[in-house]
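The following block contains the structure, expressed as structure tokens.
Here the complex is missing one protein chain, while the rest keep their positions.
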Amino acid sequence: MSVRVQAEDFDISVEIARLTQGRSDVGAIVTFTGTVRGSGGGQAIDAITLEHYPGMTEAELERIEARAHQRWPLQASSIIHRIGRLAPGENIVLVVTVSAHRQAAFEAAEFLMDYLKTEAPFWKKEDIAGGSAHWVDARAADNAARDRWTGKAKGEPG
Amino acid sequence: MSVRVQAEDFDISVEIARLTQGRSDVGAIVTFTGTVRGSGGGQAIDAITLEHYPGMTEAELERIEARAHQRWPLQASSIIHRIGRLAPGENIVLVVTVSAHRQAAFEAAEFLMDYLKTEAPFWKKEDIAGGSAHWVDARAADNAARDRWTGKAKGEPG
Amino acid sequence: MDRAVKLKYFAWVREKVGRAEEDVTLPASIATVADLIIWQRSRGPEYADAFAAGQRVVRAAIDQTHVKPEASVMSAREIAFFPPVTGG
Partner (left out) sequence: MDRAVKLKYFAWVREKVGRAEEDVTLPASIATVADLIIWQRSRGPEYADAFAAGQRVVRAAIDQTHVKPEASVMSAREIAFFPPVTGG
């Protein structure tokens, strides 16, 4: 298990190698990469700026990751989230899950993203082309995505 | 859309860049990598050998990919499957899906893997440590995974 | 008994309040996060604005764990206020 909050970009192949090197029990690796879209609500975006809550962010991501490991037979996982100013096309977040079988790897990656989106203390500000800036509103769809995991497995607090 | 059957290994970062370079409408990239496990049915494995049906394999993968694009708003996707002899830990297959939103990217990647596993003409032989070799049997669980997509979306042949 | 706590603010809550953090002494009457939010509104127009009852509800964390409005602040050392999160 590993959690990182950083300004720097990441390389997906390097992160996968970190988790799988020297293992021969791995059968399935899923990665999710979130990237900056060039528009939001119909307006062109110059950049986004990601603010976070140092300390709580890492603690919250570790809690989310531990819950995924309780729920699925994962051999390894990693969450990396960038902070600071990011231009369209740049990477924001990477989740990697490693398991013997694909179903566990897929489900755990979706779970990690659904909880990260709704519980990890990050906030996104969009710089609109032309000068104005605004904080992105939370989406009800993200809460709904998280809530589909509730009660699905034994002992999962939801 | 892109489909490749090859003996050579692939680099996930390179494959993602191929699909996303120069785009600013991408928000979500999911990759699935299948790798050779070091044991099967409790026995240690020296290597696997992947045989395929040249021509039909590519055609079938393209049909599967086209169905995913009909069903989800994907901006790009890629399927790479290796053939020949592969040692434990080596990559077998890569699926990449690119979309504006994560739900579509996740679902399409799972769909591609479920159909690839049950419809793409590849066959896997395991070389057991010590000398014997046997063809891997198809798993009922893979058919069940594929069948959960049937009738789930409009116009999907299943 | 009055208690010293660190308050932290993030995103538009931070911008409205005009600071990222401050050390305050909570009146003994404040038992829950909800009590604290009502108290915050009384501390000036910038606080009244940030903590206005409305659709953009401020969330809270005590000692770096999410809490609900009814959570006790009795043993809190650090209380943070922020909008619903929007990472990922």
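So that you can tell them apart, the chains are marked A, B and C in the order they are listed, and the count of residues begins at 1 in each.
Definition applied: a residue touches a chain if its C-beta (ideal position, glycine included) is under 8 Å from a C-beta of that chain, and two chains touch if they have at least 3 such contacts.
Note that the structure is a prediction, hence the values are computed from the model and not measured.
Counting contacts over the entire complex, the absent chain touches B. Contact between subunit B and the unshown chain involves residues 34, 50-53, 55-56, 59-60, 81, 92-93, 113, 116-125, 135-138.
Throughout what follows, only the chains that are shown with their structure count from here on.
In this view the innermost chain, defined by its CA centroid being closest to the centroid of all protein CA atoms, is A. Inter-chain spacing, taken between the CA centroids of subunit A and subunit C, is 26 Å.
If you average the CA atoms of subunit B and of subunit C, the two centres end up 49 Å from each other.
Multi-chain contact residues of subunit B, defined as those touching 2 or more other chains: none present.
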